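Okay, here's the structure, questions in a sec.
With one protein chain held back, the other chains of the complex are shown just where they sit.
Moving on to subunit A:
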């Protein structure tokens, strides 16, 4: 480490003054930064967060989680549980403590050292005494403190960003799990219809009214339906497990209850005025990028002013990547400006500053685009869900009613009636999927405006409902 040098013989008077001057900012905050994180998170998710500390805090959280799991989950309680219970999130809160410790440490001077040496060569005894003071450490305290302070701020934003992301992921997992469970229920009905057809066909063949070909056709549909039900069941399990993971539950707690159906569509879609500028103010990744750029600007100023203190690498503090551990850090080196008057260093610092400025702009541009895309996805999902609810499903129902009238008049067979029932169920299922997609899109839109976005366009692409297609195969 470049600055862990010692310089014996520094005057204690200077030290004393410096130590007194710096003492004020060298303490731990009461909340460890959690209040800020909680405020940021609450503003964006409606849920507060808390750090699980050893002792009774953990018990309280446990109790809360237990209570929340006692009732069928809502999207909000699922998020609450995840925020209380997700170990990954708690780990990132712990990171906050680590950074704060660094911050506090940066404000303190290294302890003076004393060394005593005794050497004997033949009869000569040489005693070497020295007192060591961390001179450079003392000189760089304000710089280091400033850097650490900014790192701490970044860490808070980072923690809040993770909490908000977790909340969004949990909501999405929740909607997926409820929808998948509903799909299982409807696929079960398709199965019943297929089973009834197959059974009736079997009995018809038995009394000589059906050929083996006709019977095999009905049987084949039943066989396909059985496979589809198995897939649907697995999908429901997978969706539920995803939610379990995000909520950080295991053991008995995995027996949580989900409601039978997704929440209804709101009467009207949200109207969000000026979503883009709202995102510019709210989005955490933009705030982080902005802070990062500010840090590099300060570092640049420092480099220009001092020319012999190298704080270039601090610029990288703004770099943060989803899911990857943070690679923040800084290095301060003190040089003697004998041969090089640091022209290159300043140029490099400027380049790094510009880099961070462009990076911030890049993030902002992406965020704006993401908001527009999410908005389109949201509106489309809402309109589609309403279309399915108000048009497709009632039409299917009408078709089924008319089919029954035709059956009554012996104009259609019971097999056509059952095939139609299966198609109708398929449409109901597709309607559930569009309803689910609406809630997913709503979550994505909120994340695009308030959080750090969903990162890509793949999640907002409109899917063709799969179950409806499958049911119509026959």
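In this text, a contact is a pair of C-beta atoms (placed from the backbone, for glycine too) under 8 Å apart; a residue touches a chain by one contact, two chains touch by 3 or more; residues count from 1.
Simple rule for what comes next: contacts and distances are computed from a predicted model.
Colleague: One chain of this complex is missing from the view, so tell me which of "Probable glycine dehydrogenase (decarboxylating) subunit 1", "Protein translocase subunit SecD", "ATP synthase subunit b" or "Copper oxidase" is its UniProt name.
Modeller: Not shown, but named in UniProt as "Copper oxidase".
Colleague: Thinking of the whole complex, not just what is shown, which of A:50, A:192 or A:278 touches the missing chain?
Modeller: Missing-chain contact among the listed residues: A:192.
Colleague: Thinking of the whole complex, not just what is shown, which of A:131, A:230 or A:411 touches the missing chain?
Modeller: A:411
Colleague: Pick out which of A:94, A:184, A:204 or A:357 touches the chain that's been left out of the picture.
Modeller: A:204
Colleague: Please give every residue of subunit A in contact with the chain that is not shown.
Modeller: Interface with the chain not displayed, on the subunit A side: 189, 192-193, 195-196, 199-200, 203-204, 206-210, 214, 400, 402, 404-415, 417-418, 421, 425.
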